[in-house]
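What follows is a single structure, and I will ask about it in a moment.
Missing here: one protein chain of the complex. Every other protein chain is in place.
Chain lettering (A, B, C, D, E, F, G, H and I) follows the sequence in which the chains are written, and residue indices restart at 1 in each chain.
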Amino acid sequence: MSGRKETDLTEVTHLGSQNTTYQFDYDPSVLETFDNHHPKRDYFVKFNCPEFTTLCPKTGQPDFATVYISYIPDIKMVESKSLKLYLFSFRNHGDFHEDAMNIILNDLVDLMDPRYIEVWGKFTPRGGISIDPYVNYGKPGTKYEEMAEYRLMNHDMNPETVDNR
Amino acid sequence: MSGRKETDLTEVTHLGSQNTTYQFDYDPSVLETFDNHHPKRDYFVKFNCPEFTTLCPKTGQPDFATVYISYIPDIKMVESKSLKLYLFSFRNHGDFHEDAMNIILNDLVDLMDPRYIEVWGKFTPRGGISIDPYVNYGKPGTKYEEMAEYRLMNHDMNPETVDNR
Amino acid sequence: MSGRKETDLTEVTHLGSQNTTYQFDYDPSVLETFDNHHPKRDYFVKFNCPEFTTLCPKTGQPDFATVYISYIPDIKMVESKSLKLYLFSFRNHGDFHEDAMNIILNDLVDLMDPRYIEVWGKFTPRGGISIDPYVNYGKPGTKYEEMAEYRLMNHDMNPETVDNR
Amino acid sequence: MSGRKETDLTEVTHLGSQNTTYQFDYDPSVLETFDNHHPKRDYFVKFNCPEFTTLCPKTGQPDFATVYISYIPDIKMVESKSLKLYLFSFRNHGDFHEDAMNIILNDLVDLMDPRYIEVWGKFTPRGGISIDPYVNYGKPGTKYEEMAEYRLMNHDMNPETVDNR
Amino acid sequence: MSGRKETDLTEVTHLGSQNTTYQFDYDPSVLETFDNHHPKRDYFVKFNCPEFTTLCPKTGQPDFATVYISYIPDIKMVESKSLKLYLFSFRNHGDFHEDAMNIILNDLVDLMDPRYIEVWGKFTPRGGISIDPYVNYGKPGTKYEEMAEYRLMNHDMNPETVDNR
Amino acid sequence: MSGRKETDLTEVTHLGSQNTTYQFDYDPSVLETFDNHHPKRDYFVKFNCPEFTTLCPKTGQPDFATVYISYIPDIKMVESKSLKLYLFSFRNHGDFHEDAMNIILNDLVDLMDPRYIEVWGKFTPRGGISIDPYVNYGKPGTKYEEMAEYRLMNHDMNPETVDNR
Amino acid sequence: MSGRKETDLTEVTHLGSQNTTYQFDYDPSVLETFDNHHPKRDYFVKFNCPEFTTLCPKTGQPDFATVYISYIPDIKMVESKSLKLYLFSFRNHGDFHEDAMNIILNDLVDLMDPRYIEVWGKFTPRGGISIDPYVNYGKPGTKYEEMAEYRLMNHDMNPETVDNR
Amino acid sequence: MSGRKETDLTEVTHLGSQNTTYQFDYDPSVLETFDNHHPKRDYFVKFNCPEFTTLCPKTGQPDFATVYISYIPDIKMVESKSLKLYLFSFRNHGDFHEDAMNIILNDLVDLMDPRYIEVWGKFTPRGGISIDPYVNYGKPGTKYEEMAEYRLMNHDMNPETVDNR
Amino acid sequence: MSGRKETDLTEVTHLGSQNTTYQFDYDPSVLETFDNHHPKRDYFVKFNCPEFTTLCPKTGQPDFATVYISYIPDIKMVESKSLKLYLFSFRNHGDFHEDAMNIILNDLVDLMDPRYIEVWGKFTPRGGISIDPYVNYGKPGTKYEEMAEYRLMNHDMNPETVDNR
Partner (left out) sequence: MSGRKETDLTEVTHLGSQNTTYQFDYDPSVLETFDNHHPKRDYFVKFNCPEFTTLCPKTGQPDFATVYISYIPDIKMVESKSLKLYLFSFRNHGDFHEDAMNIILNDLVDLMDPRYIEVWGKFTPRGGISIDPYVNYGKPGTKYEEMAEYRLMNHDMNPETVDNR
């Protein structure tokens, strides 16, 4: 075993950088990748992101969510600091909850071309009701496409209790 | 990516409206829809609704429930503010718990014609016993009909602990 | 939609009655039913009953359990007030935990002839050990019989933590 | 020891009554009392009321709260079924959260003339913020007045975590 | 140190007895005591009793509570098996929640003449409201009387969340 | 009792307004008040605000906190919709956690001149450490000043467990 | 329905016995059975045993576990008081965690010849690591053997969070 | 700052020893101390001991408790490995719960002569009731004696919920 | 039954050793095994390891995780004390979270040649996001390879709530 070397991380520009700029406008170009060192193995990487915030497209009021992103990498893996900057770029942007989760999934598919990926947003309530969209994807024509269908069919069978407090 | 435009939301009249009228009588006509922007993808949208209240049809006493609604959209999606008004219209209405959940499911099927939908009500106890009806539906003749059967067969395998406190 | 009418509820004599008599001896005859208004649909109804108490057949000491009852109705549905009176009738009665859950299931099958039903009792400990019987049933010769076998095979895969406090 | 006799309970008309009428308009006259059998002792009685709902005076939208009421009785004690009917009478009524809790306290003081009483409402959020008013009272000129001041000064020193889910 | 000897326990007849008889009628005479071996020290003994059940004096319906009993012994201490039998004797007995807690306190004061004692009952809800009486006592004319007043004044400052589930 | 009338609420311009504008720059002038209807009574009003976000003054990265605000009103009370807009105005603003809580307290004192007020921010961690400032105030020269000192001395005696997950 | 009769329980010698002897040395012979009254039905019986303790075979230090035992009975069922005595006999005995769970399973298979059985031990940590063995068994050549394989394959898919506190 | 040196720890013989012998008979002589390096400061040290087990003096059945020990050291401090061995020596010993906690306190006072100490045992239930003794001590004639009285008076004001599961 | 004998444990050198040396550099050679006594049976052994810490390869800052390791043994089983030392050897080592979990799995496969194994790391957040890699393995060409695929497909269907506090 040897840890990642500097030469492995030349693509990674945000991590540990002193000069991080936070982009307020939606900007998928901040996303960066590094190489998967274990491409022969199927395995999951999950990001727990409880600090997601965006704006309502109609009223302009802020919305808050915890976003959970899980994927099976192929060749490329998303670097977490860049993911943070990407999610930050929704801060002053407006969209429906359902659309935002689809867009995050689309952008990460474009970036990494993963074998499998899923995105689950759990928003805080407005008017007493909260909305939780769940989106997933498996590479078309592979077993991961079936995996996506299987996981959707089995999604959220043991839902959490929500009481708005 | 671009957020929803005003022109996308002309059907949505309740959201952000100053003149919302709360209808006390059961009224499915308040429900409104908007278009699904991701119709090629199967994905879940879930509403957590802990502020549902209705009346007992025989004694008139108030009943309270948390209602969980999950669906896979087809062309139309229910707008959440209108869903809130719809659920409000049960406030002074009387029906058995089991019937109320079936009616909500029926109305949402009529409104959206979704691929799949499920409705789970968890009521507070009366006489030391609480009742939790769970109803689901998949579009007949499609794989979603099998999905409904599969999810019913696997329903509530890890039930919550209930101690009435 | 219209709520249940009085004429629908003539079989229901306990609900809202001022003259409820609590029967201390085991008595399945107190159970009452009403008609299922949605017989074309398979759906679940669940009763959470945390106030179940009976006596040990050998020592006479009281036992306490939370009983969870879930079923898919066919033509008849059990009325919850009568279920409460039925469960009350175990109060001064003695039987082993395992037998009590089987008897409740048998009585409800006799009463409703449901498509599927399951009964799970979770007792408080005696001598540091607690006992949780789980019993289920699917109408013989139907797909619900397979459902019962399937749910038994998948029963309690994520058990709760019990520490006797 | 002997239990309450029928003759002790002639003032109590709602409890066990078949003919309970639920009054939709604010109506403190439904409140009933019974006599305190232990007037020489200071002790607390607490009501946990998680099923309180009212309307916003400006927008008409429904509000939901759990209301906790604790008091030290003097001569009269409030009967719990009548308390339920009283709280129900806020159902279609509009007032600010802060006012509603003050009004409940005032009505119970008028009814029972208790030694001490406190009312704490915990509402569900609107626009991401929830409001929890806490009101108390001690009989003027007695040690209970000091008790009220003391309990206010020590109120909510260990606040619950609220995350709107 | 040496453990309790048999000769210390001649007053204790229920503990370990094969012939325990469960008395269904209220009967404080089943209570037994043993001697306090540490009478020079003030210390607390607490009983957690989550299996308390009684009947409503007006409707006959069963009520359930968890009863918490804490006391500072003087010369006599209550034996726990006899306490269990005593609490069992409320099983088919009817009284108001508030009265039941006062009676338990009175009986234990009569039995043990403790320096200080408190009894807190937390009942399951009826009609959506639950009742929690709290009663305490300090030996009159001693510092324990002030202790009782102090603990009442500080009672339940951090109340539990109750949602009836 | 009568609910707040429209004439009582002429100062309240944000609540229920269709034209709410969310101000991104720190702006205490959005705060609005209404009159306290119970000025003879000392009572607490608490706001739970889990959706507070600001920026780090040095790195520009987003910070998130739950802010708890409790106060005893005098003549004026802060309206909750305007409080929401005020807290929103920290969204694109940078300050240290300790400063932000002091500023919120100062602005609310300026606005309402309350008898007593406290502000507690609980931030999410950065680098494995989270910061929770707690600030309070009592009107100088009154008993509320002593109350502030007393509550500070007793602050957070039962701290929550924090494990960064 | 009729409760278990004395004549059904002649094999049961420990339950309710005054002369229980606790055996400190490993002794499977204390296990006792009674007949299954519902042998035509497959159902689960589960024992929650949070009071299991044994010794480390190498260091002699005490180990503690919660043991969960679930089985589908065939003709014989294990009596819970005898199970308690059996588990007690590990008290001063030494073995590896993995071996102890296998031995308990083997002994219960020998005793009852059940259709299916599983044993899950959850130990407290030593050196910051805790060990949880899970063992199961289905009667060879029956569908229960496949059931054992299926449940092993699906074992612990939703693991508890462990933080050693 | 410098860490404890070997020469500071010559009294400590159990910690890190390969030859630890576990003594099954009650034996306070295994307790060892080390010197307090901060004797000018009053501070608390707390031991959480969830693995305490003893035997009932009358029936011989095992009892289990979590024992919490908190003290303010004077000159000597108890070494934790020796405390473990001491608590282990109750394993095959019999005494009443109330006595065991008093004995532990007495032994630790004899060992360390601390300024203040308290011992709280929380036992698992027998017959549906659990017992929690709490004992404390302050050095006679010092302010710590008043501290003991104060902490006893304020003991367990926010009791945990116990439901025997 | 007989416990592990000394002769069974000659390979186990770390357990109970007084001379344990903690190796700060990554060192899989510290891992030790003992023989599986139940090789005819498929069963799970799980290690909960909440005290894992490593360093970031780019910034050098410490990272913390809870690591869960579950496996089905074949001939060899990993000894837990040696596992502790192995995990300790990551303490001053740097690697990406995703790589560390793959390396642990690879080393344990090399050591034990197990039938099945999985490793799940749950890290604390950096910059508001936490990363949880999950890796598994089944012996190639056996049913355990399919088991690995099945468990990956069903991984984390009921994710925990993460809020960074």
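Quick notes
The rule we apply is simple: a contact is a pair of C-beta atoms (placed from the backbone, for glycine too) under 8 Å apart; a residue touches a chain by one contact, two chains touch by 3 or more.
If you're wondering where the values come from, they're calculated on a predicted model, not measured in any experiment.
When the missing chain is restored to the complex, the residue among G:T13, G:T33, G:N106 or G:T124 that touches it is G:T124. Taking the complete complex into account, I:N92 is the one of I:N92, I:N106 or I:N154 that touches the chain left out. Taking the whole complex into account, subunit F touches the unshown chain at residues 26, 28, 56-59, 93-96, 98-99, 101-103, 107, 125-137, 149, 152-159, 161-164. Although one chain is not drawn, its touching partners on subunit I can still be listed: residues 20-22, 24, 48, 50-51, 53, 55, 59-62, 64, 88, 91-92, 124, 165.
Of the residues in subunit G, those that touch the hidden partner chain are 61-62, 64, 122, 124-128, 130, 160, 162-165.
Quick note on the criterion: only the chains that are shown with their structure count from here on.
Distance from the subunit C centre to the subunit D centre is 35 Å, each centre being the mean of its Cα atoms. Averaged C-alpha coordinates put the centre of subunit A at 55 Å from the centre of subunit E.
The set of subunit C residues touching two or more other chains comprises 16, 50-51, 59, 61-62, 64, 124-128, 130, 154-155, 157-158, 160, 162-164.
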